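Missing here: one protein chain of the complex. Every other protein chain is in place.
On to subunit A.
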Amino acid sequence: MSGILITFCVLAFITVLTAFLTIFSRNPIHSAIYLVICFFSIAGHYFLLNSQFLAVVHIIVYSGAIMILFLFTIMLMNLNERHEVHRPRITRLGAIVSFVLVCVVLIAIFINSKPIVGEYDATGEDFQSINVLGKILLNEYMVPFEFASILLLVAMIGTVLLSKKEKLKK
């Protein structure tokens, strides 16, 4: 076992474990904290795949922006265990059964499909530094990039409109 493989295994274990803890913990704030750890470990996977820029953007966007949004919403609603309603047992059992089934079927498909074996060629060509990504993003993907900015603007306006308090109508 090489060091990289051990790192991958540890990171994967943390990712899956914290994802499960996110779902199972009663308190929504604990869920949010576990989700932050999960996102950090996914950023670690990106670092492992040598795409540093994406890892940094992932930390900024997910662990920074999105999780702060989640935490603020949870605090705004003042949620805790009291609000927790349990699903009936049959529904939970169904969820567990469907999870196991989907997992087994998908993994069996990927095991039985033609496995990708052999060496992966590394041409040494630089394809994931900020330099190359920026050039691709602003040359080939110029139009989708602008559309993404329009999407973010529309989402911002929509959020402000949605969360404004409605005046009571008579």
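The rule is simple: a contact is a pair of C-beta atoms (placed from the backbone, for glycine too) under 8 Å apart; a residue touches a chain by one contact, two chains touch by 3 or more; residues count from 1.
Here is the rule we use: contacts and distances are computed from a predicted model.
According to UniProt, the chain absent from the figure is "NADH-quinone oxidoreductase subunit K", selected among "Predicted small integral membrane protein", "Peptide ABC transporter permease", "NADH-quinone oxidoreductase subunit K" or "Carbon-nitrogen hydrolase". Think of the hidden chain as still there; on subunit A it touches residues 2, 4-5, 8, 12, 15-16, 19-20, 22-23, 28, 31-32, 35, 38-39, 42, 45-46, 48-51, 54, 57-58, 61-62, 65-66, 69-70, 73-74, 76-77, 79, 83-87, 91-92, 94-96, 98-99, 102-103, 106-107, 110, 115-116, 119-125, 127-128, 132-133, 136-137, 140-141, 144, 148, 151-152, 154-156, 158-159, 162-163, 165.
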